[in-house]
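The complex appears here minus one protein chain, its other protein chains still in place.
Labels run A, B, C and D following the written order; every chain starts at residue 1.
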Amino acid sequence: MGAPFLIGEAMTGGYGAGPDILHDCTIAVDPGEIAVIVGPNGAGKSTGMKAVFGMLTLRKGSVRLNGEDITALTPQARVGKGMGFVPQTSNIFTSMTVEENLEMGAFIRRDDFSDTMAQVYDLFPILKEKRLQPAGELSGGQRQQVAVGRALMTQPSVLMLDEPTAGVSPIVMDELFDRIIEVARTGISILMVEQNARQALEIADKGYVLVQGRNAHTGTGKDLLADEQVRRSFLGG
Amino acid sequence: MSTLRPIDLALFAFVAVLFIGTGFAQSWNVTLTILNMGLISAIMALGVNMQWGYAGLFNVGIMGFVALGGLGAVLVSMPPVGEAWAQGGIRLLAGLVLGAATVTAAILAWARLTRFRGLAVAGILLIGFFVFRSVFDGGVQAVEAVNPAVTGYLGGLGLPVVLSWPVGGLLAAGAAWVIGKTALGLRSDYLAIATLGIAEIVIAILKNEDWLARGVKNVIGLPRPVPYEIDLQNSEAFVARMTAWGFDPVTASSITVKLGYTALFLLVLAILLWLAQAALASPWGRMMRAIRDNETAAEAMGKDVTRRHLQIFVLGSAVCGLAGAMMTTLDGQLTPGTYQPLRYTFLVWVMVIVGGSGNNWGAVLGGFLVWWLWVQVEPIGAMLMEAITSGMADGSWLKAHLLEAAAHMRLLTMGIILLLVLRFSPRGLIPER
Amino acid sequence: DGHSPIKLGVILGFTGPLESLAPQMAAGAEMAMAEVSASGLLLDGLTVEPVRGDSTCIDAAAATSAAERLITGDGVSGIVGADCSGVTGAILQNVAVPNGTVIISPSATSPGLSTAEDNGLFFRTAPSDARQGVIMTEILMEQGIESVAVTYTNNDYGKGLADSFQAAYEAAGGEVTISAAHEDGKADYSAEVGALSAAGGDRLVVAGYVDQGGSGIVRAALDSGAFDTFHFPDGMISQALVDNFGDEIDGSTGQNPGTDSPGAMLYQEMATAADYDGTSPFSAEAYDAAALIMLAMQAAGSTDPAAYKDAVMDVANAPGEPILPGELGKALQILLDGGDIDYVGASAVELIGPGESAGNYREVTFDGGELQVVGFR
Amino acid sequence: MIEVEDLHRHFGGFRAVDGASLRIEARSITGLIGPNGAGKTTLFNVIAGVLKPTSGRVTMAGEDITGLLPHALFHKGLLRTFQIAHEFSSMTCRENLMMVPGGQSGETLWNTWFGRKRIADEERALRAKADEVLEFLTISHLADQRAGQVSGGQKKLLELGRTMMVDAKIVFLDEVGAGVNRTLLNTIGDAILRLNAERNYTFVVIEHDMDFIGKISDHVICMAEGRVLAEGSLADIKANEQVIEAYLGTGLKNKESA
Partner (left out) sequence: MIDLLNALVVLGNFVIVPAVSYGAQLALGALGVTLIYGILRFSNFAHGDTMAFGTMAVILTTWGLQSIGIGFGPLPTALLALPVGIAVTAALMLGTDRLVYRFYRRAKAVPVTFVIASLGVMFVMNGLVRFIIGPDDQRFADGERFLISARDFRTLTGLDEGLAIRTTQVITVVVAVIVVAALFWFLNKTRTGKSMRAFSDNEDLALLSGINPERVVVITWLIVAALATIAGTLYGLDKSFKPFTYFQLLLPIFAAAIVGGLGSPLGAIAGGFVIAFAEVTITYPLKKVLGYLLPEAWEPASLVQLLSTDYKFAVSFVILLIVLLFRPTGLFAGKSV
């Protein structure tokens, strides 16, 4: 196996002129693979995701997509290269309707995306019901569904999700995980941060435990789940 | 937060240099004139900063409060016009009481009634309006007919003008209370335009209600808290002393008078600044910042957001009213027609933002600096034009045109300087910390 | 010859609501100064240099600062200005009187200024509006117009004029159907015109400024057919009015300060030669204001205001040789020789009482799209 | 402690809460679950005074508190956290906590000028208290960091921390767990149990993590479509067909832990 499809390698950096949050942190994912990042609050998981997406300037390290160095690209340009991202917070257009949110997800697509939209509605039926309602009026879990739906609309080759299941009900969460597996099967790389770490690691091909901006443990999902210390310190026993 | 960094001190020093430089390049009288108005501007900026910087209230009605303060100065310090009182004063006051009663009745009806309340309130207001007009108008006519070129109004209380400063503050505070009760539910730019509108209404009243303060006919010759230059010039002791010290008595007299104002204003500013700083650095200030950051959360944490908004709105407005009374005192006249939002509202905002909103020292610095600029951009603009045209051939069309337009360089220069300052310190010269 | 030039301040509203009047006024004042400088006769050949200051017309504080700078910074020996009554009062009280500087306003016409405390330092070459109201009444009554609607610009000038007119007109038996203010520089005057037209009247009196709300009112009144004829006081009379409305206002009347003295015509020719509009309101008065200061200096033999302030009335009034615009050199010579002059100037100056123009008005009508002077009062 | 009677809250034609009635016993820890959009947060908001009810009544210890404003409820001992964190972003984390207690003498303007000694003493105590809470939440190192610049989970911790600054009677927690590390969540669960046992706090906890609910709550209410769907012990609820269908699903995880 050659170099990974998407890799943020030895990333070091922080916000603005502030201190470094990430220290030599590496995150990678291959096509069709699900990589899950777990770790305590404030470990730098979201920061790592943002770094991979170019929303923060790195002081050291690089990001490569399919062999190409994209460290210097703007986030938009990365979207153009087939990367999709659901941030952890403020991840929907609150003043726009649910449907418009999804359309915006498909903004860079020039083809007919009604199929994809139908798929998203299938996945999250409630969204279909609330299609014409401003997304800001939705409940917390519904918003989260909109956010994920928006990213799915892009039909990206890499999908990055920052805590997609935060606040969604168990039934929706299960479906969401199922769907993520499905998506991965179509050859899309999935990189996600999860606090519902046990379920996430169950389905993960690869797991990263970040602590204070550093890679603390890396392994397959199963390995990490089996690691007693990881379980106790990061997965809640 | 209350401490100044070395760089802040350097900024104050820079402004001081500007003022002192003005003294050498132009004259000390100019310096003091600008300084006095700068002190008043700093106070206004302080008031706005309380509302915006502490609590995030976007008040664009400063002009109205400043004008009310000015009204306070007239009502306190001008001598009463006995004849006007005799002719129609009582009737006029009775009219006002009737008007107030009508409004109170309407509010009570709105609060008490459950059925037909819209109808009842409308009825009360309508009937009340006509009763009010029938009593009031007669009084107004009688008062305004009394020697309209010189008086034609009720006059004031004839008290020392310094008393009018707190009174001006109180007038503004009262108005702010009423406005706050009704309009503070509005957010951001909606509140802004609402207050802007209210300020226009205040000015409209001042302009058109001649019985109150002569309307657009202006009240001039307000008494002063400091001696008159002429009296000093006529005082032998003063002339003798100044000549002995080697000063020209005329210049010395006007400088003395201005220094008198400076001392008074400085005292007021120092007190206000101390009060504001102490409040800001306390749990009260913390609560205010919390409210500004997130009203919903502050409310959930037990802070009565509405009440606090009202409190700060009233306080900030009172400070503006106080400054307004001081300004009218300094001008020696109340000229409602000169109240323009650009000058009395937006310029003050520029002071706050350029200085650094949320920071009292910033507001004060902004007050001095921006006012100095406002006055000095005129010669600066003209100089700029001279410089630009100096290379051009005499008599060329462009040169003539440029020189002719020099006067308009005043606002242009102001704009450019403002943009430059904002560019290099977007959060203000002394930002909030 | 070793003398440094004398400086005279010109404080006018170069920016603000009267910014379009100020350039012509300044040009007038400065033309007089240039004329005197060129003559080389003022106090042993002193030259005169104008220093401009912006009164903004409305911002008392800015105007005061400008005056302060001119007097104490540039050391001007006298001031032409200010234009608007409000700021003029402020400058007078806060700067001129304390510093003992003479100021002569070409255009502040508010009656209130007649009684202002001035230590003999304040003069104006424009008449108080109290007088204009009477003249206006005479003109209208003679034409048999007994009912008019009045609109005035909402400042001390407009209000003062409207009040004095209404008093005089009603005393003469006329009826003012409505007296409504209008604000200058506003976007729309339909409401005002609606009210004026509803009140009715044989003619609409527009006590406003021609390049301000006044024209807006006339435009709206004509467009809606509310009034066909108007009466225009001084603030409205100018070439601009004719340019704006042409024959639409045929049959209207008006008056403004002015005389049949050849001075007015002469001044206009001079202005045309100097490439500015001499008919612009108060431009002539500005020329006269500047001239008066310099002539008074010559008469007193000093540039010290304390000395020459008392000479202003002397040079302005009879007895003496009448002086027209363009004859400043001659006047200086006469004074130098110890003679007496009676400055007539461009606006037939005659200072009365508290040092203000007595008020000579010319009566005009509009006919065939032209402004025609039909008489003088 | 709290009684909700036939509560309605409509948005336009939409009935977010549609006749909910429930009782919260004093000193209980009640879990509130239900599908996304069931109306849980809306119910909280109505009880906490953020939203006015369309109809219905809420009483607290027998007293009618319907429509009281949030700040008034706070002073009656009713506290809540927000599902979407509402930190005071330009203030430090410590200040975020210190501002909470009501009735601080330094909140009166007069005292800020003339009672500075007293304020200083109070502040010292408050500061110690805040630092204690931060310590407990494992975010001491953020004490002087602006709250706008901490991680998503840390903001949720601050939310919780604020309720620990005062002696509350009843605390409504809206998905404290979402986005919080599970190990830390366990610690939080312990804290909730301790506050309940030692200080007699009543808790109502919205949460989608059944393990967490199971760990702390004695009583569970499941809402759906604006109404109470089922009520009882967690075991009962988990066995309830309707609840499974509407909410839990038959997914991998729940099968396992059931």
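One rule holds in what follows: a residue touches a chain if its C-beta (ideal position, glycine included) is under 8 Å from a C-beta of that chain, and two chains touch if they have at least 3 such contacts.
The structure displayed is predicted, hence computed values, not measured ones.
**Q** Need the list of shown chains touched by the one chain that isn't shown.
**A** Within the full complex, the chain left out of view touches A, B, C.
**Q** Quick one: which of C:215, C:283, C:303 or C:365 touches the chain that's been left out?
**A** Here the residue in touch with the unshown chain is C:215.
**Q** Out of C:154, C:256, C:283 or C:357, which is the one that touches the chain we can't see?
**A** Per the contact definition at the top, the residue touching the missing chain is C:154.
**Q** For a quick check of understanding: of A:18, A:67 or A:80, which residue touches the chain that isn't displayed?
**A** Final answer for the missing-chain contact: A:80.
**Q** Among the options B:11, B:198 or B:429, which residue touches the chain absent from this view?
**A** B:198
**Q** Of C:103, C:162, C:180 or C:236, which residue touches the hidden chain?
**A** In the full complex, the listed residue that touches the missing chain is C:180.
**Q** Looking at the full complex, which residue from C:20, C:47 or C:317 touches the chain that isn't shown here?
**A** In the full complex, the listed residue that touches the missing chain is C:20.
**Q** Take the complete complex as the reference. Which residues in chain C touch the chain that isn't displayed?
**A** 15-17, 19-20, 154, 178, 180-183, 185-188, 190-195, 197-200, 211, 215-216, 219-220, 223-226, 240, 243-244
**Q** Residues on chain A that touch the omitted chain in the whole complex?
**A** Residues 53, 55, 74-76, 79-80, 84-85, 87, 90-96, 100, 103-105, 107-108, 150, 154 of chain A touch the chain absent from view.
**Q** Residue by residue, what part of chain B touches the chain that was omitted?
**A** 52, 58, 182-183, 185-190, 192-194, 196-198, 200-201, 204-205, 207-208, 341, 346, 349-350, 353-354, 357, 405, 408-416, 418-419, 422-423, 426-427
The rule is short, and it goes like this: only the chains that are shown with their structure count from here on.
**Q** Given the touch definition stated above, what is the smallest step count connecting chain A to chain B?
**A** Minimum number of steps from chain A to chain B: 2.
**Q** How short can a chain-to-chain path be from chain B to chain D, counted in steps between touching chains?
**A** Graph distance in the chain contact network comes out at 1.
**Q** Compute the distance, rounded to whole Å, between the mean C-alpha positions of chain C and chain D.
**A** The separation of the two C-alpha centroids amounts to 74 Å.
**Q** I'd like the Å distance between the centres of chain B and chain C, where a centre is the mean of that chain's Cα atoms.
**A** Chain B and chain C have C-alpha centres separated by 31 Å.
**Q** Distance between chain A and chain D based on Cα centroids, please, to the nearest Å.
**A** 28
**Q** What residues in chain A touch two or more of the other chains?
**A** Expected reply: no residues.
**Q** Touching at least two other chains at once: which residues of chain D meet that condition?
**A** none
**Q** May I ask you to sort the chain touch graph into line, ring, star, complete or other?
**A** Contact pattern: an open line, chains touching in sequence.
**Q** Going by the touch definition at the top, which pairs of chains touch each other?
**A** A-D, B-C, B-D
**Q** Please give the residue numbers of chain D that touch chain A in the complex, ascending.
**A** 11, 33-38, 40-42, 83-84, 138-139, 142, 149-154, 156-157, 175, 178-186, 208-211, 246-249, 251-254
**Q** What residues of chain D sit close enough to touch chain B in their complex?
**A** It comes out as residues 48, 50, 69-71, 74-75, 79-80, 82, 86-91, 95-96, 98-100, 102, 104, 106-109, 111-113, 116, 119, 122-123, 162.
**Q** Which residues of chain A touch chain D once you look at their complex with the stated criterion?
**A** 15, 18, 39-43, 45-47, 88-89, 126, 137-142, 144-145, 163, 166-175, 177, 195-199, 202, 232-237
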